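Worksheet for the structure shown next.
Heads up, one of the protein chains got dropped from this complex, but the rest are sitting where they should.
Our next item is chain A:
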Amino acid sequence: MEDSTPSTVNLQPSTIWDALASVPDPEIPVVSITDMGMVRDVTVGDAGRVTVTFTPTFSGCPALHVIRESIEQAVRDLGVTDVEVRSTLTPPWTTDWINDDARERLRQYGIAPPAPTGEGQLIQLDAEPTRCPRCGSLNVRMTASFGPTLCKRMYVCDTCREPFEGFKSV
C-alpha cells in the first residue's frame, strides 16, 4: 500500500499500529493481535478514513467478531470516526508470524510456542516436536490433538509431569 498523508486528521499509521498492539487476543490475552501477526495492513486515507486489514487465524475461530469489533474500537479511541475493518485470506495466516517476544510470553504463560511450520508438508501424518514450556524437556506426549481452542493441542511432560497446552504449527 502507498503511503498516504492524511489531510484532515494528523494520524500516522504507526500510531494506529501502536494502538492495535494493545488489543489482546481474546482467547490468549498475554499476546496481542499484532504479536500474533493478525493485523496485515493499516492505511490512512486522504479524508482521514482508517482501513485496517486483518487475517483470521482459523477460519472457524469464534473470536473473529470480537477481534473485528476490538480493532474498530481501538481505532475509534484515537478519535477516528471513519474506520473500516477488512479481512483477507491471502497470504493465509501462519504461526511463523508470531514474533519472538510473544513466543516467550506464551511459554511463560504455560503454552508451548509453535514450531516452525516446514512449508511443503501440508499433508503429514506425524506431529511436530514440542518442548515443555515449564522445564524445557522434549520428553513430552501429546494427550489430545485438539485443545480448548482451535489453535492448541494438549500435552503432558514426562520429565516434570506437568500437563500443558501447545500451539499447533500452522
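Following the convention adopted for this analysis, a contact is a pair of C-beta atoms (placed from the backbone, for glycine too) under 8 Å apart; a residue touches a chain by one contact, two chains touch by 3 or more; residues count from 1.
In this section, contacts and distances are computed from a predicted model.
For the omitted chain of this complex, the UniProt record lists the protein as "Phenylacetate-CoA oxygenase subunit PaaC", which is one of "Carbohydrate ABC transporter membrane protein 2 (CUT1 family)", "1,2-phenylacetyl-CoA epoxidase subunit PaaD", "Dihydropyrimidine dehydrogenase" or "Phenylacetate-CoA oxygenase subunit PaaC". Think of the hidden chain as still there; on chain A it touches residues 56, 58-62, 64-65, 68, 86-94, 122-127, 143-148, 150, 154, 168, 170.
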